[in-house]
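For reference, the structure is listed below as structure tokens.
With one protein chain held back, the other chains of the complex are shown just where they sit.
Chain naming follows the written order as A and B, and within any one chain the residues start at number 1.
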Amino acid sequence: MNALTLWFHKTGSPPTAYRLAGRIMPWCYGLGLVLGLVALYGGLVLAPRDYQQGDAYRIIFIHVPCAWMGLFAYFFMAANAFIALVWRIKLSEVLAMAAAPVGAAFTFITLVTGSLWGKPMWGTWWTWDARLTSELVLLFLYLGVIGLHAAIEDRRQAARAAGFLALIGVVNIPIVHFSVNWWNTLHQGSTVRLMGPSKIDGSMIWPLLLMALATHVWFFGSVLARTRIGLLELDGGKDWVRAIALGETEARA
Amino acid sequence: MPPAPRQPEDHRDRPALLEARGLALSRNDEPIFGPLDFALHPGEVVLVEGDNGAGKTTLLRVLSGLLAPTSGEIRLAGEPLTLARLSPQVALLSHANGLKPELTAIENLRFAAGLLGLRSGLSPTTALAGVGLAGYDDVPTRTLSAGQKKRVALARVLLAPVGLWLLDEPYANLDRDGIQLVNRLLENHANRGGAALITSHGAYAYTSGTPRRIALRGGNPGGGGPAGGSGFSRDAAVPEIRDGFAAEAAPADRSNSGGEA
């Protein structure tokens, strides 16, 4: 066993991963919060009004990073599911399943903010715009993974089955995107382009990118928090979990 | 497998049909069984004993390749068993008989023969007669009694051209004749160089010959095996392998109880 695989096995073992995640997690949350607040200040206060959309456009500082995160979280989940299925690494199973609800939440926020944005822009809460439709299908993919994971009793089998579904979804995402775009051109007329060809100003771009960074960091913090719980659940009977549980109750008492 | 020799002594030098090393399975970190070490040689019948919930069925599912063990390995005729490459050397009789109620007995057997192949010298009709159901060829399986269904399922195992039988509770639902029938089938199978692993919760037993026994004591701490042995540990259901009560009468190899001959 070479040094790299040894390192993987060591950090991948549940107790080590639990401790490591616990150490990194607060930093992720803290950094995500700070970056997010700065980005919000930049986006909501410093950035100029849009000459067409007025202040309503400012929702993109939430909407767009969340949309990116929805996709990123899916690929993060699928990559971990792949590792879990091929090498049967427990930690990857937990990571993949921890990412699913977080990604679903980001996707949901994308849909809600898109809809909120649509009201002043299009005069309607929902338009069958290609992007929104793809986003909706992505949400269904997430819900399928979460639902399947919840429906199987054996935790490891559940993680494998849901991970397999996530991998199928990865193949499906570009196909859905392509087909929805085609569908949308077929039914032209109902579409209003969200992002016109207008150039985006530099004072708008930095809060956007900063917010994207903040959501990434926050995502990892959130995934790590869920991973810790997942590891405790999975190793419920093991000594290291018992030690943690007993230690905590003693501290409280 | 090669043509079956008639004398049981001849099987001694051949590699074990089934070999388990450090085999263990746990679900949601609850140990189901293991770690187990045993080997099954041609001509041997091994009885897996244990109370309800001791993990007998699960053990058989693992040995057949349906379920991946948590740790340890299985070798079938020297080849490691993997999920991707299941062995054509195993016939499994599980709780669900695998029979279609809408089909007749003979249709069920024909399908099994098509799927798994046919043991030379047997046909679905003769196999059905061999389990005492001559004349039941065209009776829908739905109308058969539980014991008769079990017999049809046994005929399916008999038909398959395999060396290793994994029979889960073969005595369940059978009358006295049926129990003797199972014993006779097992004996014949062992004599032609096959091997069988059968489970029983103790109500019935393989009486003819003296099979080796594996006692499973997984799951419930209260239900221990027949022998006391070491104290129950949480992580492992301690396997208890002992030779049959009359080792001198045993026909097959008994070099050691661990089985790595």
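We take it that a residue touches a chain if its C-beta (ideal position, glycine included) is under 8 Å from a C-beta of that chain, and two chains touch if they have at least 3 such contacts.
Heads up, the rule we're going with is that contacts and distances are computed from a predicted model.
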{"item": "Protein name (UniProt record) of the chain left out of view, among \"Carbohydrate ABC transporter ATP-binding protein, CUT1 family\", \"Heme exporter protein B\", \"DNA-directed RNA polymerase sigma-70 factor\" or \"FtsX-like permease family protein\"", "value": "\"Heme exporter protein B\""}
{"item": "Options A:R131, A:R160 or A:H216, residue touching the unrepresented chain", "value": "A:R160"}
{"item": "Selected from A:T16, A:S115 or A:S179 as touching the chain missing from the view", "value": "A:S179"}
{"item": "Chain not shown: contacting residue from B:G22, B:P80 or B:P101", "value": "B:P101"}
{"item": "Touch list for chain B against the chain that is not drawn", "value": "1, 3-4, 64-68, 83, 86-88, 90, 92, 94-103, 107, 110-120, 161"}
{"item": "Touch residues of chain A, complete complex, unshown partner", "value": "137, 140-141, 143-144, 147-148, 151-152, 157, 160-161, 164-165, 168-169, 172, 175-176, 178-180, 182-183, 186"}
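The rule is short, and it goes like this: only the chains that are shown with their structure count from here on.
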{"item": "Interchain centroid distance [CA atoms averaged], chain A/chain B, Å", "value": "48"}
{"item": "Residues of chain A that touch chain B when the two form their complex", "value": "153-156, 234-238"}
{"item": "Chain A-touching residues of chain B, taken from the complex the two chains share", "value": "27-30, 234"}
